[in-house]
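We show some of the complex, not the whole, and keep each chain where it was.
Each chain carries a letter (A and B) given by its place in the written order, and its residues are counted from 1.
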Amino acid sequence: MRLRSRHLVAIASLEPDEVELILDTAESFAEVGTREIKKVPTLRGKTVVNFFVEPSTRTRSSFELAEKRLSADAVNFSANSSSFVKGETLLDTARNLEAMVPDFIVIRHSEAGAPHFLARHSSCSIINAGDGAHEHPTQALLDAFTIRRRRPLRGLRVTIVGDILHSRVARSNILLLSKMGAQVTVCGPPSLMPPRIEALGCSATHDVDRSIEGADVVMALRLQLERMTRGYLPSLREYAKLYGLDSRRMQRAAPDAIVMHPGPMNRGVEITGDVADGERSVILEQVTNGVAVRMAVLYLLAGEVEREAAA
Amino acid sequence: MRLRSRHLVAIASLEPDEVELILDTAESFAEVGTREIKKVPTLRGKTVVNFFVEPSTRTRSSFELAEKRLSADAVNFSANSSSFVKGETLLDTARNLEAMVPDFIVIRHSEAGAPHFLARHSSCSIINAGDGAHEHPTQALLDAFTIRRRRPLRGLRVTIVGDILHSRVARSNILLLSKMGAQVTVCGPPSLMPPRIEALGCSATHDVDRSIEGADVVMALRLQLERMTRGYLPSLREYAKLYGLDSRRMQRAAPDAIVMHPGPMNRGVEITGDVADGERSVILEQVTNGVAVRMAVLYLLAGEVEREAAA
């Protein structure tokens, strides 16, 4: 069993057995993360360029930790220090990065499709760390991993609440969870729901209480506060009241339901503090698992590259 | 002999024997720094997150060099690239960093108390790299180490001149040096002296010439130039004339007195170039010693963590 591509650009192009492979491999790396020395020599001598054209704390550092735990060398690029300010095209910057012959480029970009574009033109492995409102595949994989450690994905009822329209996390999660046999419902205000979202394999509603009814997993999405100033929302207070996860609302979920959030959280807006910190919350487990899942992705893609080189 | 905590957040909570232990350990690492290969495998496989929410060149790089010389993996966070811009709370960011299971978090923060706050909530070791106007414990330790290499701390007369009010360096130095038996005098313009500073264990005066009289160590503090625009000071020229260290003023000190400055210096303001570069100056020794002292702190705290884990 192996991955079919040396890139990870979208959940959309993964088969269910590839998802299983990544999640199973992540289990081994999660075990490494509990040892006193969390480092393995797996990718010694390999180089990863972390090419972040959009600011990020947790995803960049989660990748960087994963790289260092695998003994790879990490070189960071960020938008501010990049030559994008000098007007170079993405393709030229990517070709330049690639000409330095790294083994991986991890890219976050504000434009949907940027990682696909690179993968088409690149001889090294491309990993999408979030592209515009399109996909964030490692986030969906770490979410699936976190859920699967609690219960099987097949048949599970998962509800995603919030700004579905702008959320690459929602998109990747819908694709991955429905692919693995879960029933996904998305819920948000009419102005923040994309038309025809059901085509991704989920059901959609504006009624948050009904959407949570009996759910095994409830995932709140981060609300980009600038949405309000752009007229998507009347007020934060209104949003919190109508769509925020609070303990009263969570009573509608299954008795053993878990609560997730991709972070960073706006406490008191999309989720209340008591729910975020409560017994059902697996929000910090998501963060911990992110490192293990990214180690698994790097490890498996490295294997693909070697296989291609040997062929 | 060991440290009593796995955190280093304040000089205030160190006992004299712990200070001695750190300074003695730093001697060994200072010796490592004179070898052709300055790297030891002590912290191989350990991860340090350098979490700097306030800009810093020398402290961040001094820690990073210390970490790399101990073979630890260093991951840098800075305020600009952090999700603080996205409105997350310090506690949530800290919990997230900690959920990635680093071994150490080195934190610099503009708010006094931030490292204490983290230490209370964190399962990894927290090292304070400067919090607001509160404490900068590794600076005080490297200052004490630098002085101690020249002469014993007990009974030494140390004068600290400048903006005492806003200086975490002054505060940590007063606490550490008085704890170790030195007599500390602080001196600065009335607008830049905190009330009741004597409670920390020093004497205080506005008369700079008298404060330097017979001193074994004279430490000039950096003057934050923005203090003037905020009305604390009439003019730089006035400050330099009244409180700047110059060679004439230094003649009042003990014949073998040394001159210190935590950097970066405003030459011609709080210190003249000839004093900064003169025979009595140990300013660059402070920088060199900073790496050794930070290696000692990391090494000793790592021991504490192991001890706790074994218990």
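Throughout what follows, a residue touches a chain if its C-beta (ideal position, glycine included) is under 8 Å from a C-beta of that chain, and two chains touch if they have at least 3 such contacts.
What you see is a predicted model, and the numbers here were worked out from it, not measured in a lab.
Asks: Taking the 2 displayed chains as part of a homomeric complex, how many copies does that complex include in this file?
Replies: 3
FYI, only the chains that are shown with their structure count from here on.
Asks: Hey, what angle do you get rotating chain A onto chain B on C-alpha, to the nearest 5 degrees?
Replies: It works out to 120 degrees.
Asks: Note which residues of chain B are touching chain A in the complex, please.
Replies: Residues of chain B touching chain A: 44-47, 49, 73, 75, 77, 80-83, 85-89, 92-93, 95-97, 99-102, 306, 309.
Asks: Provide the residue numbers of chain A that touch chain B in the complex, in ascending order.
Replies: Residues 33, 36-39, 55-58, 60-62, 64-65, 68-69, 78, 80, 225, 263-267, 284-285, 287-288, 290-291.
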